[in-house]
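To start, the structure under review is shown below, and the notes come after it.
Every protein chain but one is kept in place in this view of the complex.
Moving on to chain A:
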Amino acid sequence: MEKIYLLIVLAPLIGAIIAGFLGSKIGRAGAHWVTSGGVGLSALLSIYVLLQFINGSTGIYNDSLYIWMVSDGIRMEVGFLVDQLTAMMMVVVTFVSFCVHIYTIGYMAHDEENWPKGSLAGTNSYQRFFSYISLFTFSMLMLVMSNNFLQLFFGWEAVGLVSYLLIGFWSVRETAIFANLKAFLVNRVGDFGFILGIAAVAMYTNSLDYAEVFKLAPGLADTQISLIGGTEWSLMTVICICLFIGAMGKSAQVPLHVWLPDSMEGPTPISALIHAATMVTAGIFMVARMSPLYELSETALTFVLVIGATTALFTGLIGVVQNDIKRVVAYSTLSQLGYMMVALGVSAYAAGVFHLMTHAFFKALLFLAAGSVIIGMHHDQDIRNMGGIRKYMRITWITSLVGSLALIGLPGSSGFFSKDAIIEAVHHSSIAGSGYAYFAVVSGVFITALYSFRMYFLVFHGKGPRDEHAKAHLHESPKVVTIPLILLAIPSLFIGMFTVGDMVFGEWFKDAIFVLPEHDTLSAIGFHGTWAFFTHGIFGLPTLLAASGVAVAFVFYIKKPELAESWKKRFESVGIYQILDKKYGFDETYQALFAGGSRGIGKLLWNVGDKGLIDGLIINGSARSVDRFAGWVRNIQTGYLFHYAIAMILGLLVLLTWFVIA
C-alpha cells in the first residue's frame, strides 16, 4: 500500500513539475493531458484505497517514510497516516480536482484574451494554470495524509501559497492583486496562531507525531500554564484555540473570513476547487483530526461552536444582498463552513466531516455551473443582468438546480442528510453556547434557501438577459464543461443517502475520530436507519424553513419583483440593508485599523528606525566602519615576506605569554 500512497501523492506533483517547467515545450494539450492524467491516476487509486477500507481488506497505515532531521529529540519526518478519514478526504480532493481539471480545459480555452497582448505574464498562462492546480492537489494530499504536525504545516502553507498564486492568477488586474494580498495577509494572522499551537504541542509533548501526541494528551489535560499577566490557562485550551485560529484563517471563519469573497477574483475553476471544495475545508479536517485534543477542552469546543454559529448565520445574511453570481456562492460557502464548525463544536465531528464531503460535491458543482453561466454571459457576473438562461443552457440549468436543492437540503439529497445531522446534533448538545448555535443553524436554513433560490430564479428564470447582444450569443458550454457538472451532480444528490448511516452514525470513523462519551451528541440523536431519518426530517422544522425560503424567493423574484424592491426600501430606511451591503463593515474596519495602522507604524519605523537608525547608523555606519577598517588592515598584508614572518613570530609570542607565562 505504501507504494500506492506515494504514487497518489507524487502523480500530481510530477504533473505540476512537467507542466510548470516544460510548459512551453509540451504545449497546451501536453500540459492538460499530463496534469489531468496525474490527478486522474490519483483519483482512481484513492477510490481503490477507499474501497479497500470499505470492504475491510486494508487496515490503518501509519508510518514515516523519511526522517528529515532530529533536533533535540523531536523527529521531523515525512510520513503518511491513512485511515478512514484520510481515505475519504483523498477521494473528495482527487475527485473534485479531477473534475476541475477537465472543466478547466474548457474554461481557460481562451485565456490569452485575458492578458494584454504580448505580455510576458500571459505567455504559457494556460500551462501555468494547470501546473498550479496540480501542485495544489499535491499540497492538499500532503496535508490530509500527514501523520505529523510538521507535514501538516507544510501542506497548510503550500495550499495557502497556491491559493495566493491562483487568486492573483490574472496578475495584470489590480483587483486580483489586491485580493491575493488580502488573502495572504489574513492567512498570516491565522497561521501565526496555528504555528503557536504546533509549538505548544512540541514544547509539552516533545513530539510532532500525531499518534505520540494523542497518546500523551490525556496526561496533559489538567496541566495549567500561565500566560501574559499571570493568568492561568488550561494547556489544552491554549493549544486547541491556537490551532483553531489557524483553522479560522484557512476556513474563513468570522472575523478572519474577509479574504474569501475577494478570492473570487481568481478564475472560477479554482474558486470551485480551492475556495469551496477542498482548501477551505482544511480547517474542518484539521479539527476533526485533532479530536483527541479538542475533546479535552470544553472551552475550546465552545469557542469553535460560537465562531462557527456566528459565521453560519451572519455571512449567509450577506449572501442575500449580493449581486455578483460568484460572490453569492462564496458567501454561501462561508455560511456552510460555519455549519461544519458548529458540528465540530458539539463534538459531532463525523457530521462535520460528512457535511464537508457532501458540500464539496454540491458547492463545486454550483461554482462550476456559475462558471458555465459566466462563460455563456461573456464574463458578465451580475445576476441582475441575467434571467431565463434555462432556455439556453439546459445542462447547466438542471445541474445548478440539483446543486441548489442539495445546498438547501431537499429531503433525500446529500445536503439534507448532512445538514440535518448537524442540526440534530446541536439540538442534543448541552455544551455552553449550544442554544445560540441552534438558533443560528436553524434560522440559517431559511437564509440559505432564500439566497440560493434568489440567485437561481434571477439567473435561470424570468425574462431573458437584458442585453440583446448577450442573448444572441448565449448557448450551452462545451462538453468538457458540462461533463464535470454531471459528474458532480450525481454525488450531490445521492451520496448522502448511501453513506449517512455508516459515516455519521456508524462505525466508519471510530478509529479516526475520538469522542468522549459525555460529548457524544450523535449517538444521543438515536439513529434508526436512513429511511426513518428521512421521514423524520421531512416534517422537521428545517425542511419547513427551507421550503418557506424557496417560497419567499419565488414570490419576491418571480411573482412580484416590485415586492422585493419595496422590502429593500423598507430595510434601507432602518439601515439593515446598508449594514449587510457593507458586510458589517469588517473590510472597512480592517483596512482603516490594521492596514492603515500598520502602514502608519511602518512609515514611522521606516523614517525613524530604518532610515535613521538602522540604515544610517547601523548598516551604512557599520558598513562604512567595516570598509574603513578593512581598508586600513589590508595595509598589513604588505606582500613582504619578512612582515609575514614577523606576524607569525608575534602570534607565537602572544600565545606563549598568554598560556605559558600567565
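One rule holds for everything that comes next: contacts are C-beta pairs under 8 Å (C-beta built on N, C-alpha and C of every residue); 3 or more make two chains touch, one makes a residue touch a chain; residues count from 1.
Keep this in mind: contacts and distances are computed from a predicted model.
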Protein name as given in UniProt for the chain not displayed, "NADH-quinone oxidoreductase subunit N", "Hydrogenase formation protein HypD", "Aromatic-ring opening dioxygenase LigAB LigA subunit" or "DNA repair protein RecO": "NADH-quinone oxidoreductase subunit N"
Contact with the hidden chain (one of A:Ala121, A:Ala221, A:Leu604 or A:Val626): A:Val626
Full-complex contact with the absent chain, from A:Ala29, A:Leu51, A:Ile67 or A:Leu617: A:Ile67
Positions on chain A where the hidden chain makes contact: 67-69, 623, 626-627, 629-631, 633-634, 637, 639, 641, 643-645, 647-648, 650-652, 655-656, 658-660
